[in-house]
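The structure appears right after this line, and notes come after that.
Left out: one protein chain. Kept in place: all the others.
Our next item is chain A:
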Amino acid sequence: MKKILTIVIIVLLSSVLLSQEFDRKTTFVAGGALWDVPSNWNPFVPWDAVSGTVGLVYETLFEYDTLNNSMKPFLAEDGKWISDNEYLLKLRKGIKWTDGVDFTSKDVYFTFDVGRKNEEAPISYVWKWLKEIKVIDNYTLKFIFSEPRYSEWNTMLYDQGIIPEHIWSKKTAEEVINTDNKNPIGTGSYKYEVATNDKMVWIRNDNWWGKDVFGKLPAPKRIVIPLIYSNNVALGMLMKGELDLSNFFLPGIPKVKSFYNLTTWYEGKPYMLPGDSATLYLNTHKKYLNNTDFRKAIAYAINRDMIIKNVFEYQSQKANPSGLLPIDSWMKYYNKEVNKKYGFDFNKEKAKSLLKKLGFKDINHDGFLEDKDGKKVSFEIIVPSGWTDWMEAIKIISKNLQDIGIKADAKFPDEGVYWDDLTKGDFDMAINNYGNEASSTPWTYWNSVMNYRINQDVVEDGNFGRYNNPKLFKMIKDFNTKKLGSTESYEIASLIEEEMLKNMPVIPLWFNGLWYQASSDYWTNWPTEKNPVGYPCSWSGYWSRGGIDMLLNLKPSNHEE
């Protein structure tokens, strides 16, 4: 009996010692980036590669600093166009993969080459306009383009994670796509530590090359990204200091923020940085919606100020007529005169008179308009069920349209059904923002809302309303093939804005905030308007857009316990 008792005690004691708990003071807990059980670390299957796979482990050639609109050298030391179709890339020396192998040109070559050898890899599309890559020496490469797409290439430089040749060259073409790539080996500031059903844990790479370049390592020893199922749980955790960074849309933040000492980007309105541009797509294959003036009438009828106030509590901003996010990279192409001349804003009378001109009248006096032939006009507006802010927004839009006599019912299908309707053109009006997030070039936005690939059964690349305007499509393509900042690029940008506003293919609504709330219980020196030391976002893809700068500048709070 005594023996058993001692064994039990020993087991208990030793298990206490063995228990794995991270030191909270050196751990950074970031919520909002993980919505499913972490299951994939493959940078070629980007829909569910866990946040951090690209940016923290697999680094990009450049880092895009969204705040200052600049490309910061990362894995690359320098990169420039040496002729119209040749891009010379110099790599940083002395970088090692975490398994000790040197990082060289052949890794960069290999990463792009995956797409050339393997048509099924998403990166393969580059080879439609990239002709060849010449490895000049261990740290220099020359990219020769058949059709240089400057804007697209620019985004690639900070979105494409570079993978190690010595590991991935052993995989078959199929494995490159279907491996879950658990425990990825990268060059980055963090390494894979563990992934459980409810979180992802990254551990700092203390030998990171950035230590010498930036003079420091990121302060957090570990980054924990917990799986949080709903916004209210996130709010609760934030209040209790269990979450350091929250990238959730949380209603009520303006009210509770000071009470719980939470940090947001702006102290007051609009609280958040602009994150993406939400647009109302109008199905131009539907009767009435194919008419430019009718679409304009709808644009004039929507009271966006009311949406900003009632739905977002001023955490979002009203979109300008072009829908270009108020960030430097996009705004420098914003043509004020064009927007003033052709732009729109809430104006009920104007909307009504446009409809009157088109011959709409309320014949049977039911409060809704009928067309010239006496036919009823009615639409549906859709957003995915459960997206509460958008659901409230389309209720307001529905009400606004009712005020000018148009019947438009707000509907909330499940996300799958919503996406099906949207891509197959089976809707009247829908809000969407995919592809409209902040980037280094407004081309990404135009290429999304007015994409030219509309003549197929399933339209997945934007322009869900299937608005057809070859002239406009050509301009957008032209913009892509002009160097950013060139005189021609400005000219084309103005033409695009003018053509867009004259025709109203989509209606820009508001700029969703880059949702960000932080607690200072464990970490301070958060990025804010007055202290712009990084991009406060932990979402997948944002680490290389300034997220890493936030990590580098965080400071531990002085805890006295």
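Criterion: contacts are C-beta pairs under 8 Å (C-beta built on N, C-alpha and C of every residue); 3 or more make two chains touch, one makes a residue touch a chain; residues count from 1.
Going forward, contacts and distances are computed from a predicted model.
S.K.: For the chain omitted from this view, which of "Putative tricarboxylic transport membrane protein", "Peptide ABC transporter permease", "Alpha-ketoacid dehydrogenase subunit beta" or "Glycolate oxidase, subunit GlcE" is its UniProt protein name?
M.R.: Looking only at the record, the undisplayed chain corresponds to "Peptide ABC transporter permease".
S.K.: Which residue, A:Pro122, A:Gly343 or A:Gly425, contacts the hidden chain when the whole complex is considered?
M.R.: Checking the options A:Pro122, A:Gly343 or A:Gly425, the one contacting the hidden chain is A:Pro122.
S.K.: Among A:Asn197, A:Ser258, A:Asn455 or A:Thr487, which residue is in contact with the omitted chain in the full complex?
M.R.: Hidden-chain contact among the options goes to A:Asn197.
S.K.: Considering the whole complex, which of A:Asp420, A:Glu491 or A:Asp521 touches the chain not shown?
M.R.: Answering carefully, the residue with contact to the hidden chain is A:Asp420.
S.K.: Can you name the residues of chain A that touch the chain not displayed here?
M.R.: 12, 15-16, 18-24, 27, 29, 35-37, 39-40, 45-48, 119-125, 128, 155, 159, 177-180, 194, 196-199, 201, 224, 226-230, 232-233, 236-237, 239-240, 242, 414-417, 419-420, 423, 434-435, 437, 444, 447-448, 451, 458, 460-461, 541
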